[in-house]
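One structure follows; several queries about it will come next.
The other protein chains are all here in position, but one chain of the complex has been omitted.
On to subunit A.
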Amino acid sequence: MLSTALTKRLFGKTLLASALLFTSAVASAKPFNVCWSIYVGWMPWGYAAEQKIVDKWAKKYGIEIKVTQINDYVESINQYTAGQFDACAMTNMDALTIPAAGGVDSTALIVGDFSNGNDAVILKGDNKTLKDIKGQNVNLVELSVSHYLLARALESVKLKEADVKVVNTSDADMVAVYGTKSVTAVTTWNPLVGEILSQPHSSKVFDSSQIPGEIMDLFVVNTATLKKNPALGKALVGAWYEIMSTMSAQDAKGIAARTAMAKASSTDLAGFDSQLKTTKMFYTPASAVEFTKSDALLSTMKKVAEFSFSHGLLGEKAKDAATIGVEGPKGIYGDSKNVKLRFDTTYMQLAADNKL
């Protein structure tokens, strides 16, 4: 017994370092690493990094922040969960099912927007309605927010998931797949939705504007890191709302910012603006705080947790949907002894009060 304990101690640290299995403790050394991936609600991060706005705010609080763009969205969350990044952009559902379910205590530092039509269920054929989906194969990225949207859509017309057959399809291939004969129904997100709807004989039968506020885009920070380094939270929130006020303006600077973001997501200004139209952006910190403080937040998280549990996303050991505690300004949903996802309005409130 003694020898195993000794080996563990001897090997533990060197092996960890050499095998590149960094723990979060190692990664929290300065500078701070944050990551994001291509999505309309997260494009501001790229622009903020490029325009040195993040640097400016980091300097103000005496820290260094490195912003990394990751091409594969799920990979970015996995990297964050593994401890390679201190913060990462992700949806509320992924924040619950990947880092929180993996025991990484995370804080939603910024509630950036919610999908207000960006995610949609599309059927092939003219003038279809959602009820026509019964019995069809539905191509979507399984266990993603698309899957959640489909479940909510089916609920709205008293159908069950068993009434359709879900086919896991990679988002990268969604548009190509839609062109094939065997595909009759898809659920996906923008810009793919726009691309697919531009093909003739396609009907959008349900979208996220029918479940407003349920698919949120967050900027999530490791709770322990944030607690130790409030400066990180202040700098990130400060930079974010500076961009928000720039890009929401209709002046030349705003147009320049949106054009740059459009280009970075390989579309043009018109395309980007149309994506923004189906995204409820919280341009002001006050609106984000108000949304986060609403009663709806925890009931949304309850729905998301129940969906996640019934699909096995909370882990094999989860006994029920309430295994993981979600803390919001209005209280806690789930196990209060196991809070792993926190919606914290402190920093957004500081921005709203102009105290950053």
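We adopt the following convention: a contact is a pair of C-beta atoms (placed from the backbone, for glycine too) under 8 Å apart; a residue touches a chain by one contact, two chains touch by 3 or more; residues count from 1.
By our rule, contacts and distances are computed from a predicted model.
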*Name of the absent chain as recorded in UniProt (options "Benzoate/toluate 1,2-dioxygenase beta subunit", "ABC transporter permease", "succinate dehydrogenase" or "Thiazole synthase")*: "ABC transporter permease"
*asked:* With the missing chain put back, one of A:38, A:63 or A:167 would touch it. Which one?
replied: A:167
_Given A:51, A:78 or A:210, the one touching the chain that is not displayed_ = A:78
_If I consider the whole complex, including the chain that's not displayed, which of A:71, A:127, A:182 or A:354 touches that chain?_
A:182
*Where the missing chain touches subunit A, by residue*: 7-8, 11-13, 15-16, 19, 21, 23-25, 74, 77-78, 81-82, 97-98, 101-104, 139, 141-144, 161, 165-170, 173, 176-177, 179-183, 310-313, 315-316
